[in-house]
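FYI, not all chains are in this one, though none of them got moved.
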Amino acid sequence: MIDYLSCSSTKKLIELALEEDIGSGDITTQSLVPRHALGQGEIVAKQDAIICGLDLARLVFKRLDKTIDFKTGYTDGQTVYAGKTVASVSGALAGLLTAERTALNFLQRLSGIATKARRHIQSLRKTSATLVDTRKTTPGWRVLEKYAVRVGGAANHRMGLYDGVLIKDNHIAACGGILNAVNLARKNLSHLIKIEVETTTIAEVREALEANADVIMLDNMDLDQIKAAVAQINKKALVEISGGITADKLAVLASTGVDLISMGALTHSASAVDLSMNIIQQTQ
Amino acid sequence: MIDYLSCSSTKKLIELALEEDIGSGDITTQSLVPRHALGQGEIVAKQDAIICGLDLARLVFKRLDKTIDFKTGYTDGQTVYAGKTVASVSGALAGLLTAERTALNFLQRLSGIATKARRHIQSLRKTSATLVDTRKTTPGWRVLEKYAVRVGGAANHRMGLYDGVLIKDNHIAACGGILNAVNLARKNLSHLIKIEVETTTIAEVREALEANADVIMLDNMDLDQIKAAVAQINKKALVEISGGITADKLAVLASTGVDLISMGALTHSASAVDLSMNIIQQTQ
Amino acid sequence: MIDYLSCSSTKKLIELALEEDIGSGDITTQSLVPRHALGQGEIVAKQDAIICGLDLARLVFKRLDKTIDFKTGYTDGQTVYAGKTVASVSGALAGLLTAERTALNFLQRLSGIATKARRHIQSLRKTSATLVDTRKTTPGWRVLEKYAVRVGGAANHRMGLYDGVLIKDNHIAACGGILNAVNLARKNLSHLIKIEVETTTIAEVREALEANADVIMLDNMDLDQIKAAVAQINKKALVEISGGITADKLAVLASTGVDLISMGALTHSASAVDLSMNIIQQTQ
Amino acid sequence: MIDYLSCSSTKKLIELALEEDIGSGDITTQSLVPRHALGQGEIVAKQDAIICGLDLARLVFKRLDKTIDFKTGYTDGQTVYAGKTVASVSGALAGLLTAERTALNFLQRLSGIATKARRHIQSLRKTSATLVDTRKTTPGWRVLEKYAVRVGGAANHRMGLYDGVLIKDNHIAACGGILNAVNLARKNLSHLIKIEVETTTIAEVREALEANADVIMLDNMDLDQIKAAVAQINKKALVEISGGITADKLAVLASTGVDLISMGALTHSASAVDLSMNIIQQTQ
């Protein structure tokens, strides 16, 4: 599983997050909490959820104060129930209070995405379809949100514009047809990159097949079109459906025999999981 | 109104966003679209929404390619209706295609927050209560999300830990009481900073009043407690309620006479507005 | 007390300082001092001073070489007398010699400011006036110099343009009067931010009072005007005087009953304290 | 003359300066000044001074708002008299107000150093001695302060540890004598780097001469020792004196025939020049 923590983008986002919250200083804590006071806190789930981002939360606390200890009995992807303690932190009280909000803000968002992904993959259980995310992620959060999608049990589409080819209508127009586009892409790119073509009609599906596209995306097609396309393609390429995918349609869509269902809402419209931190002990 | 675009955090987030999506290059576009091809595109709303982030979207396009032109007849805060063109972009086709997703990702999130804020402030119209956000924002997005809240018509609580004092239970415990905490804060901080105290009981409200807190927050109190607290405070401090605020309770809570209602979901659980970009013309 | 060390601006300034001094390498030390030679040094005060910046000096040494040990019997704000050892450092001789100048440069400047602040607050001892700094700080040094001011015993005005409102003549002109300006600010800003208005005449003082300004600044007023203004304001707002404040006038000005006296020279014209580092032992 | 503006350290310091002052936004200006209001301001000297940093001040205004126009009839190094307008700025009123303090903070400090340098070189006029600065500069400001020293008419010692060799007592001890140290340095370093040796006794001066040091520094020697050393060296190396140099001793010291007199106070203890900006016109 890709290690989302060691990417430089994760480090930059943590810096940005702490800078924007702390700025020139946590004036409440630094005015009121003695430098050497110690504390112990618990991060508690206030709703059932798939937890995600525990190592990231640890990193945030430790980035603020290396001596803070972060302990958890959970690993990312496990279910936590409302009222349960997800993790406990201990160390400098000032550090705990200053880092609390940023750590929770990371954890609540990633857990929200993992929880949403887990819920939606239930609908696909009896099919061979895979639920995948899109590039509709929160700017700055690509690696993190795609990690949460995997933790939730769904899969990733390409990470960005650099690691997969998706040929859309405007690319096709620029090349004068699907065949030209696919050939040109294959000529210009590494032999390790697969080529996906976006189609909106059965005629385009046929062209993509003839061009030997590795993956064919059916964009905003209705159920009948999808069935026709799947039949036409007949396992000669992977089939992805995209556009207007909502939770209630997932089971039916998956039963058509498509390989991949991509859903932007997995990342762009997940609600945060309700988590809070309570200081349960403090000494000076 | 605070200029959200000129903050260094906004610039860093745009860099992060373009880096994570483009990486070593948009291999599809760069393989298929001639360097000198031109295009024109339209950003279209696919649902009714309060639009927010237009200048930011412009900045993303221009960051990628200075020669791209971004035109809009809207300003942030206006309502756009489903099917309407929000903005049009023109210039290098490759630039338009490469920047599209990142620009839309910013726009759809900020518009989602502004739309949510606008909807909720309707509930407060006949009261003197102000709806405010919290620090439960997406890490890296503090300045942007607080801007969207204002655009939607709600107001901002403090920006971060650096520009306002909010004394919570653990700070109080560290100081041995509300009075000590407020006095210590006043002694240590600039004379331009107001002091807010979080309370959970009427007894604490009374202590905060005696300490001359500028603002008193009633944390997770029920309706009766809130009414009692408002009566007790009697305009001698601003009153904020916080915790468990949901859309359906807003009107009733506002009618109690509180000054401020803070709601984390404004920022942490807003859904993205559905927007898309269509290339309507391209030439080589 | 605000932790000046954990701000990202402090880290950036330390990097900048070491880069500008060391560049591609300390060619003297690296040519002449064996890599494994050890040394022990003492930082000695060559004049009486209020010491300030000890933890920062430690950070500079450790940033260069994690294994250097920095010990001191002093804490920031204490008086050190000429000839006394302020701190001792030990570890890699090369590291000690390379970091010496940068560490002393930080220490001598912050101690200079703390010393100056301590001297000036003597003049205010029998009054209720507080001596505060301004935004006339050395670019890049805002957080550090404001820390030194506090260590010296004076207080801070706002940290920057982001955490306090100070309405000056041009803002007033842009809004068409003090009343409009104060109302507009209150409407646009967080409820935790106080509003200060700069005035130059008694008429303006009156207007600011009517607008319920939280703080009224008397800019460059003479002693009689100040007395009149203090009488007029009559505790309904905090009173700050600013402009042309020199050491010899402090006592008289403070006796007028003003709350705050701001003085740019605290930071922009403090002389460095004379400190030096002697290597007292070295072995290879 | 070295172009102090194009160094990356200057750019970083400007960013740091604007970030620390503006942070998440100039809340006063952005709340009160309409986005499209225009203004014109004058930067006025409130004391006689050698002006220094005009191009830097222009850069600060333009960094905030590219459309601001900065005009001046002066060039760095000229004398400005109290009451005179040093430069005029025009453009977006909000930009002028937000950048004002940072621009002035740069200008007042560099002008302070140039003014101090100009004053001190008067004492050396009838001698062949050159007044030089040291590495006792404000961390982060090395290139800028050394520029101001040159503008004032004094000269620069080495820029940092990387572009000149200064062998001090601890380096000598590590090498087992001056001769070994000089030889080792010459062997290890580029043929374009000169070698200076710090001495405290006439015996050491003699050793340095024998080692063919390019420059010999007399550290904290009294007048008689200096005269003896100058006689001993007899033009076979450049002679620098350093340590405890104060304004009143300059003329006498210079008359001893030394080549260079280094003075840390040039940079570490210069007072800021009093400058202010007045908005003389504003329109909406």
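All chains are identified by letter, namely A, B, C and D, in their written order; residue positions are counted from 1 within each chain.
Just so it is clear, contacts are C-beta pairs under 8 Å (C-beta built on N, C-alpha and C of every residue); 3 or more make two chains touch, one makes a residue touch a chain.
Note that the structure is predicted; figures quoted are calculated from it, not measured.
The complex is a homo-oligomer: 4 chains are shown here, and the full assembly described by the structure file contains 6 identical copies.
Operating definition for what follows: only the chains that are shown with their structure count from here on.
Of all residue numbers used at the contact between chain B and chain D, under half are used by both chains, marking a mostly different-residue interface. Remark: rotation between chain A and chain C after Cα superposition is 120° (nearest 5). For this pair, chain B with chain D, the centres built from the Cα atoms lie 45 Å apart.
With centres defined as mean CA coordinates, chain D is found 52 Å away from chain A. Centroids of chain C and chain D (each the mean of its C-alpha atoms) stand 22 Å apart.
For chain D, residues that reach two or more other chains under the stated contact definition are 19-20, 22-27, 31. Listing the residues of chain B that touch chain A in their complex gives 9, 12-14, 16-17, 19-34, 37, 39, 93, 97-98, 101-102, 104-106, 108-109, 112, 135-143, 159-171, 173-175, 181, 184-185, 188-189, 193, 264-265, 268-269, 271-272, 279, 282, 284. On the side of chain B, the complex with chain C involves touching residues 1-2, 130, 132, 155-159, 162-166, 188-194, 196, 214-215, 238, 240, 259-260. Contact residues on chain B toward chain D in their complex (touch as defined above): 1-4, 6-9, 142-143, 159-160, 162-163.
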